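Here the complex is missing a single protein chain, while all its other protein chains stay put.
== chain A ==
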Amino acid sequence: MDMIDPTLLQTLWFALIAFFFLGYFLLEGFDFGVEMNVLALGKGDTERRGTIISTIAPIWDGNQVWLLVGGASIFAAFPEWYATLFSGFYLALLLLLVMLIVRVCAFKYRAKHDTPTWTKTWDWVHILSGFLPALLWGVAFANIVRGVAIDGNSWVTTSLLGLLNPFGLLGGIVFVLLFWLHGTLYLTLRTVGELREDANRLAGILILPTIIAGAAFLIWYQLAYSNSALTWLPLLVAAVALVAVAVLNRMRREGAAFMASLTAIGGAGVTLFGGLFPYVLPATNDAANSLTVAGASSSEHTLLVMTIAVVVFMPIVLAYEIWSFWVFRHRIAGPDDPQPPGLVERARGAYREAFDQDGGRRHAES
């Protein structure tokens, strides 16, 4: 198959898919990391674990939507990619889905019943659904950019075990470490006291293995699989950002360290997606069977329709999601305190007066 150059719209949509998945990894990435810290920083203490979870309780759901929009966008913009990828990575996706399902329930149901077994069970679900999806996403993405065996019908012939090759596994480890570090830095921003200190210390421990594994993975990728020399640039950005995390975390510049970790994940993501272009799923057995940006996409008309939708609606989405981050930006001290003092005291007072549970009744009786 001759390589056909992708059109402008096809290229734009490849970039938009990268944008949605990057959004997912940047935002849900710290949620995964926070859940890993239910184990690492929770010290088996229900209340401490509750505090850790409540730092992300109001926002994780919105962060997860980036995946749903990313997945549906692949369906809409690159149906061939969607069909081949999702049917081909069947068992890996099944495992991922199971984790994502129980994860939602852990968030919603943990505090709905009060026995030690109940809470502990959901704590473990949180821990597993922090580590496992991160690992699975790493394995999956490493294999997407590396390529799998694809037959003439565009059906993937690589098995689940075939996905667990050294490069795939290293990708899994890198994703776990990156998200873990990211979530730990997020905790230094959103907690107080001992928990904040512990998170700072843990970030200091995690940074070195993250740099080593991350560098090994990205350089391996760049040398063996990347289709562009240009991706050295984001790779370098990611590397510098990770080093900056180490320095900033030691200096206790929590906000800056978190921004650096966002930059590192962003740089790594751009490296992976950038080096994948102009393919969407390379075939390792026969290059002619590779799925390309040009070959796997929807019609130009559909891409145009979808572009208009994204241009109109994405800014609105970004505005209210950022607003929700702003509302829940304060440090929290305990599990029942997702956002304590300070915010709009005046409005709060007025609201309490009007909405307080016994206010009205007492008033009625007098």
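Keep in mind that, in the parts below, contacts are C-beta pairs under 8 Å (C-beta built on N, C-alpha and C of every residue); 3 or more make two chains touch, one makes a residue touch a chain; residues count from 1.
Criterion: contacts and distances are computed from a predicted model.
**Q** Can you tell which of "Glutathione S-transferase N-terminal domain-containing protein", "Cytochrome ubiquinol oxidase subunit I", "ABC transporter permease" or "Putative bacterial extracellular solute-binding protein" UniProt lists for the chain that's not drawn?
**A** Its record in UniProt gives the absent chain the protein name "Cytochrome ubiquinol oxidase subunit I".
**Q** Please pick, from A:Ala15, A:Val98 or A:Ala288, the residue that touches the omitted chain in the full complex.
**A** Final answer for the missing-chain contact: A:Val98.
**Q** Please pick, from A:Arg110, A:Arg146 or A:His182, the residue that touches the omitted chain in the full complex.
**A** A:Arg110
**Q** Spell out the interface residues on chain A facing the chain that's missing from view.
**A** 53-54, 57-59, 61-62, 64-65, 68-69, 71-73, 75-80, 82-87, 90-91, 93-94, 97-98, 100-105, 107-113, 153-155, 298-299, 301-302, 305-306, 309-310, 313-314, 317, 320-321, 324, 327-328, 336, 338-339, 343-344, 347-348, 350-352, 354-355, 357-365
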